[in-house]
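Okay, here's the structure, questions in a sec.
Not every chain is included here, but those present sit where they belong.
By written order: A, B and C. Residues from 1 in each chain.
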Amino acid sequence: MSVPYRIALVAGRELRAERRQPDGVVAAVTFIAVLVLLESLVVGPSIARDTDVASALFWLALAFATILATMRSFDRELEDDALEGLVALPGGRDALFGGKVLSLATVLLLVAVVGGILSIVLLDLRIALPLHLLVVVLLGVLALPPIVVVDVVLALRLRARAALVPILALPVLVPQLVAATRGTSAALSGDAVGALSWAGLLFAFAVVYTVIGLTIVPAAIE
Amino acid sequence: MRTVQSGASLHDATVVLDDRVILRAVNLDVGPGLTLVRGPNGSGKTTLLRALAGLVPLARGDRKGSGDVLYIGHRPMLLRGLTARENLEFFVRFRGGDTRGIDGALRAWGVGEDMDRPVERLSAGERRRAALARVETEGVPLLLLDEPFADLDDAGSRRLRQTIARARDDGRSVVVATHAHPELDELAKTRLAIDDGVVDTAA
Amino acid sequence: MTETTIPRGNALPRIRPWLGIAAAASFVVASVMALFWAPTDAVQGNVYRILYVHVPLAWLAYLAFVVVFLASVGWLWTKNPLFDAIAVSSAEIGVLFTGLFLVAGSIWAKPTWGVWWTWEPRLVTTAIMFVMYVGYLLLRGLSTDFSRRATRAAVFGIIAVIDVPIVHLSVLWANSLHQLPTVLRAGGSPALDSSMLLTLMVSLGAYTLIYAYFMTSRISLERARQERLWTT
């Protein structure tokens, strides 16, 4: 069996469990919805509708959703030692990172689409460059999971793992979050060049961290 | 090299957890047939099986063997949220095997009616049975079973003994760590006594 | 107490058809009055007639959620399954009515305020109330067995009712666009033309009958489901 096939299998297993217990998706969507509701209720719609503020909140919520979803995914694996069952399979170690990243990106894409539509409708945002926006969101969604999965795996056996993951992940994520926010803001306000150059940066992040993850994680698991 | 093909071996393997030595310089060659691991609580049986499966880093020494291992530990290792059938299908597909035998195996293990319920809603014994059905669905040459009789009723235990005997007769390597069922001793080719991390092959 | 007015057992099927007929008839009367008999509003013109749908539905949604609350207390107190049947039924109807008056209000808002939706306390609190009871129904749907489902739902039914007075009082917060209380005013008489008031009251009666009819139907459905469960 080839590695991509196995990665797809791991992702499929994950997505099926996630469909049964849609922890990540719904939590993230509600979070974004409430964030938007509360923001506009408290600071007034004019500030909340500011493209910078709106996109910053959106990506923050998404980053947090990534961390949450990844941690829950591994929590589920640790119950009844399911992760050990997977790693003990021949090639299991190599497929783990890819499978997790793939399934998480799928989930996050869903969250981003729903959350994005919610933000746009609720805040009555005007989108100057819809296609650019789509590209930025897609690349942003691909750039978030690899680093978070690596961090969760690194912290897996450690005592304070739940504490460690945000500490490890968030600082590393800040550049990506800034890039995603700037890119989104640019797409919303009609700055095509800005949107594309930020998107390029996001793409670079996604590639670099995915390569690092595929190389490092198999060794880091045991 | 039949032994290595269907087995695994440890050479001078030492395992350290929490700065305590858990396995001490273990030399072990697991080949076809039944290898029985006996030893008191906390002596290192689970750690030994995990070392054979390549799941625990060795502080010293090394492990040889193909990756083709089926390890079932104290816990059933099935992912919650999925049904018993879905769990087994995943494992079989991952090994590139044929999923058609799964229904039959689960039914033979007595969880036919329950195979489409999420595993976290099964009773302890039902979950164990679903996990053990993997021995039949994944035709793996090296089996590592840690306390597999736990939670099984008499019929389940009988079935497991038969399964172990059949696997042994098929030339598979079977390593079982258990406190129960002294009558297994007769089936065993090798009996290992482990105490405080030291493996005694002469038992 | 509302629940004692719900007939038990065999009385229910006999009353229900009559309730249905009364509800349908009064709905026709109320609609005719609302569309043709009631005078046109001096300021808003004919759009204002949405009032006769919007307001009664809003009040009945309140009632429905208060009934959920009472039935929830009843279940926790007595563990009588009838209370659980009342609670689900009322919650489902309440969510339906809330959805409807939200849509009606939204349709009304477009011509009068120029937007479908604004960030304004009553609108936001109403949306929150809606989400809360959708959550209530989700909680029920995800629970697996009868008594746990009933108990969990009852606890949440008790908590969620707190939002009803919040929605009602929300207009009193600063800078509200939404109509201040015109009918249910603390002290003083309604600030409404008398024929308008009469139409509103008839509509209210009609929707109350509809609520009662829906309730009896839904409750007997739920009772039948419970019985099937008990006999297996």
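Just so we're on the same page, a residue touches a chain if its C-beta (ideal position, glycine included) is under 8 Å from a C-beta of that chain, and two chains touch if they have at least 3 such contacts.
Note that the structure is a prediction, hence the values are computed from the model and not measured.
> Beyond the single copies shown, what is the real count of each chain in the complex as a whole?
A x2, B x2, C x1
Just so we're on the same page, only the chains that are shown with their structure count from here on.
> How many angstrom lie between the centres of subunit A and subunit B, each centre taken as the mean Cα position?
36
> Using CA atom averages as chain centres, what separation in Å is found between subunit B and subunit C?
The computed centroid separation for subunit B versus subunit C comes out at 60 Å.
> In subunit B, what residues contact two or more other chains?
Nothing qualifies.
> Where on subunit A is subunit B touching in the complex?
Those residues of subunit A that touch subunit B are 1, 6, 9-10, 12-13, 16-18, 20-21, 76-77, 79-82, 84-85, 87-92, 95, 222.
> Under the definition above, what is the set of subunit B residues touching subunit A in their complex?
Against subunit A, the touching part of subunit B is residues 53-57, 66-82, 86, 90-91, 93-96, 118-119, 127.
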